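Quick one: this structure, given as structure tokens, is what I'll be asking you about.
Removed from the display is one protein chain of the complex; every other protein chain stays in position.
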Amino acid sequence: MFSNFPATPPQASSFSREHDLIFYALLALTIIFTVMVGIGVIYFVIKYKRGSDADRSRPIYEDARLETAWSVIPLILALIMFYFGTKLFITMRVPPADAQEIFVIGKQWMWHVQHSNGVRENNTLHVPAGKPFKLTMISQDVIHAFYIPAFRAQMHVVPGRYTTMWFTPTQPGKYHLFCSMYCGTQHSEMGGTVVVMEPREWANWIENGGQSQASLTLEQSGERLYKQLACNNCHGAEDNMRAPSLYGIWGKKRTLTGGRTAIADQSYLRESILRPHNKITNGYSNTMPVYDGQINEEDVLKLMAYIKVIGSSVGGPSSSGTDTAAAVLNKTKGTMSPFAANAIQYQNSSMRRVDSTPTTRSGELAVNAIAAQQEAKGN
Amino acid sequence: MSAIPADPNVTAVSATPRTETNYLNADWSIKSWLLTGDHKRIAILYLVSVSFFFFLGSIAAGLIRYELTAPAGFILESETYNKVFSAHGIIMVFLFLIVAIPAILGNFLLPLMIGARDMAFPRLNLLSWYLFMIGGACIMGGMINGGVDSGWTFYVPYSSMYANSNVTMVLTGIFIAGFSSITTGINFIVTTHKMRAPGMTWFRLPLMVWALYATGVVIILGTPVVAVTLLCIIFERVFHLPIFSAELGGDPVLFQHLFWFYSHPAVYIMILPAFGVQSELIANFARKRVFGYHLIAFSSLAIAGLGFLVWGHHMFISSESMYQGVVFSLISFLVAIPSAIKVFNWTATLYKGNIRLQTPMIYALGFIGLFTIGGLTGLFLGCLGTDVHLTNTYFIVAHFHYVMVGGAVTAFLGGLHYWWPKMTGRLYPESIAKWNAVLVFIGFNLTFFPQFIVGFMGMPRRYHYYYFAPEFQPYHIMSTLGSSVLALSFIIPGLYLTRSLSKGAKASANPWGAHGLEWETSSPPPTSNFDQIPVVLDEVYDFDPVTEHEQDKAAQALEVPSYLSNEAKSAESEKEKR
Amino acid sequence: MASTPLSSDSKHGGHSHVQPVWLLFGNMLWLMILLMVTWWASTFDFGNVVINNVVAMLIATIKAVFVIWIFMGVMHASKLAKIWVVAGFGFLFLMFGILGDYATRQFEPVSGWETNVPNGGASSFPRQWPPQKKPEQVGENFRPRG
Partner (left out) sequence: MAAIASDHGHGHGHDEALHHQFENMEQQNDSYIVGMWTFLVTEVMFFGALFLIYTLYRSMYQMDWYLAHEALNVQMGMVNTFVLLFSSFTVAMAVRYAQLQKKWGVLSMLAITQVCAGAFMVVKYFEYQEKFGHHLYPGPGFGSHPEYLHGATPNFAQLYFGLYFGMTGLHGLHVLVGMIVIGYLMAKWWRNSPMVTKDYIPTELVGLYWHFVDLVWIFLFPLMYLMPKP
């Protein structure tokens, strides 16, 4: 009878077990205290009912010992629960260095999910079991919240800044994906499914670009957009009179007008693409057109991915997964996308450890293979 | 507290003739009611208007529950469903919970309990009622004109930029109703400080007065912050002054900070008066002084103080910084301690008392049970690890309903029944009321306990459809079943209490034999409360359980059931004698 | 705390302290001098920007204290009024705890959060008012409409 009458969400991520431990501990505490108070009340009501002859001499009104007891004991229990809760919270908020990055854009009443090798999905998320994934999320209009009950993971998606969430799926299967922050009319329909697949299965899925038509990797579509928007007219290989060069700026410190400095990370790049007048590189004037309102968040992500890859052979200090796969685009002659290779190698590894150490990438980016395959299919 | 221990079973037939003038029949004209300065009449005006708004809010609640029984909804479109749950939230929070106990019971009882003739500023008290009605009219005007679909929290980018329902009208209504709450707060603070009867020192104050004082302090320090935050949204919508807009570099999270800086203390505004009522009921129906009087009084102030330090636990996953989250989680656990102390002290008060199981006491005992569950489930949400999974789900909906409906509404009903004879001079039918109290307890648990489970399973808040997750449906069916029982159990008191206004037996000055200055004057009390200002000579709730026990034994020996029903019988016997 | 307002033998009539004219006029002159000091302080650079701000606020607070203490007559008001003044302004600092969140944001371990400018930028969606946009009906969760 209870098969289709579940009372607990599935445990499908590395957080679930530890979260449920704390949850059931708190549940036990609640039951103990409620039963204690309940029995106390019922017993006193029955024993000292009006007219019942029970000894009522020397009633106690103040008892310092008792009062300190039931102040200190709940305090200690509370602090214990606080400690475990905070430990889990910190693991939830600090993504591991080797987590693969997925970009999520919340838009009024749908989710765009963008894998860093170009595969795009709407309202669904395909991830392999056993690999940590870091989601960098932003909203294009109102506050949403990316919530996967089975992974016990939830984070607001705020317009105007990136928020981050990470998890390591462990149990293959299909789980719910909800938007848990009220965002308008179809707030209850803004969700979908998270599909956790076997690593090999996922490698094939990512290999043929998933169902959606992602023919190009993020960097490639970024490069195409870079040329389409004629960025290379001003931003050449070296700093020239019109604009600073963007080669190898990822992660470096940039000196700006007015003596301010900023590290060229994701927020800086996004800010400088959308509103260049906010942070003008030293020695230049406010000549770059404003792209705020011309291009949407996905284009920003593509340009940013491409700018990271321009000219820099090794990724910058920041920990997002794509950086380690950087290779100058026009040189590579790879065979298989790094994700697929990495996933399969993971599959063959003898023991399936949940937080498997990442294999160092060979640095080859197999984008051309996918592109060639696409063209073959296309014409 | 009375120098001559009022003998509960020998009803002191008050010497003065039955039809002496009191605050109700002093003047029947409409003008005397609408321009009154008398705190008791203002309390009655509040009672009528707040009950009306509670009725409207309950209709919205019924509609939500009915709509959620089917995964793909029954009669509402998503747009209307969003407006219905926003209406339920706004009406219940701003027009019922924040106002009910402070403005009705607080206004009526504070001057009576401290031996004053009236509130410190009677005309300001009347202004508070008018501001409440104007605010309520604006909110209801907004609702009728098309409703607002941004939820009662009005999170910014949606409420200021993307909601095209009449948010501005409802926000001005809440802004005005906020000032009604501020004026009530000013009255409470100044009256408690300045208008106490001679001999009524701070530690002879009834615990209800302590709770109302703490509520006044929280109102004064919190309400203006939300008033200006909502004003900023009005600025943004009407005058295009961009304050929180993310497009221009503003920060939507700042709105959440300012909103919750008020809204968490607001939940303490709702629950602190309920603690006050609870202490009065437990003390007077267990016929014993409250266990740890000083601790309960100080824990009220502690809750009022700590209540302002914990707003961040509403925002653990809203891109608030991690370190801020850890600090707020720690302080949230500390704020749970005073509430736990109160519950244990009430339970300890029952030890060696003479417990009378009349209706107010059943509500009080129900309160202890429900508030314990409500409070402890709050720990799930204060603890960081579990909050990431449970926030914004039905677990939170169940938690705050356990504390608000299980706590504030149960205490409100208990207090209303307990002081009904004093407010109206009539007795309510004891047996119906007693069974209805049990029905409230059952209906409530059946409604909101399943929501804990469906919340833990991950159903988000404010969801109209869940056809993609049919496993939630059984719990929603149980919850709707319970909500119909609960609705019934809220209608029944409305009926028998209004009926008791005309048909109820006359109440003596002290039908419960309770101790307290409000029971010294006649019921309903004269317009100026006391003939002379009483002088308080001894401690509060000074029952002596042993002598109480002997009186109970003596009463039972005479086979005259000593409590209430005896009241009606003695009234008839007195008529025959005449 | 045994005293209550009624039982304490209060002096009758309750005429509060009448303030001499020279005190009021002197206070006004003193405040005008402080105003000039504020203006001078804003033009004069005290090293880094934090000190400038602190100095400006310090002078404003001194002016506020003089207005409250003398003009508003808190000097001879009851002890309770004095407590209220201190509590009211003191509570304001409690509210500035909200800024604690913004102060601790740059120490977050996750890249992409705050660089030195706490709020990197703004959403790229064009700002329309009032918002008229039809959401695209795509994704498997949409219930087919009528």
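Going in written order, the chains are labelled A, B and C, and every chain counts its residues from 1.
By our rule, contacts are C-beta pairs under 8 Å (C-beta built on N, C-alpha and C of every residue); 3 or more make two chains touch, one makes a residue touch a chain.
What you are looking at is a predicted structure, and each value in this text was computed from that prediction instead of being measured.
Under the touch definition stated at the start, the shown chains contacted by the missing one in the entire complex are A, B, C.
Contact with the chain not shown here comes from a single listed residue; of B:M161, B:I220, B:A297 or B:A469, that residue is B:I220. Here the missing chain is touched by one residue of B:A116, B:V267, B:V440 or B:M478, and it is B:A116. Listed residues B:L254, B:I362 or B:V403: the one in touch with the omitted chain is B:L254. For chain B, the residues in touch with the chain missing from this view are 1-4, 111, 115-122, 124, 182, 185-186, 189-190, 193-195, 197-198, 220-225, 227-229, 231-232, 235, 239-243, 247-251, 254, 258, 517, 520, 528, 530-538.
Contacts to the hidden chain, counted on chain A, fall at residues 258, 260, 275, 277-278. By the touch criterion stated above, the residues of chain C touching the omitted chain are 5-6, 10-16, 18-19, 21, 24-25, 27-28, 31-32, 35, 38-39, 41-42, 45-46, 49, 52-53, 56-57, 59-60, 63-64, 67-68, 70-73, 77-78, 80-81, 84-85, 87-89, 91-92, 95-96, 98-99, 102, 117-119, 122, 129.
By definition in this document, only the chains that are shown with their structure count from here on.
Note: centroid distance chain B to chain C, computed from Cα atoms, is 32 Å.
Put simply, the C-alpha centre of chain A and that of chain C have 37 angstrom between them.
Measuring from the averaged C-alpha position of chain A to that of chain B gives a distance of 41 Å. Among the residues of chain A, those touching two or more other chains are numbered 93-94, 108, 141, 159-161, 186, 189, 191. Residues of chain B in contact with at least two other chains: 161-162, 246-247, 249, 251, 253, 322, 465, 468.
By the touch criterion stated above, chain B contacts chain A in their complex at residues 78-79, 82, 149-151, 153, 155-158, 161-163, 246-247, 249, 251-253, 286-295, 316-319, 322, 325-326, 329-330, 333-334, 336-337, 340-341, 343-345, 347-348, 350-357, 365, 368-369, 372-373, 376-377, 379-380, 383-389, 391-393, 453, 456-458, 460-466, 468-469, 471, 474, 545-546, 548-549, 552-553, 555-556, 562-563.
Taken together, the chain C residues at the contact with chain B in this complex read 1-7, 80, 91, 94-95, 97-98, 100-102, 104-105, 107-109, 119, 121-123, 125, 127, 129-131, 141, 143. Within the complex formed with chain B, the chain A residues making contact are 4-9, 18-19, 22-23, 26, 29-30, 33-34, 37-38, 40-41, 44-45, 48-51, 53-57, 59-63, 66-67, 70-71, 74-75, 78-79, 81-82, 84-90, 92-94, 108, 141-143, 145, 147, 149-150, 152-156, 158-161, 163, 176, 178-189, 191.
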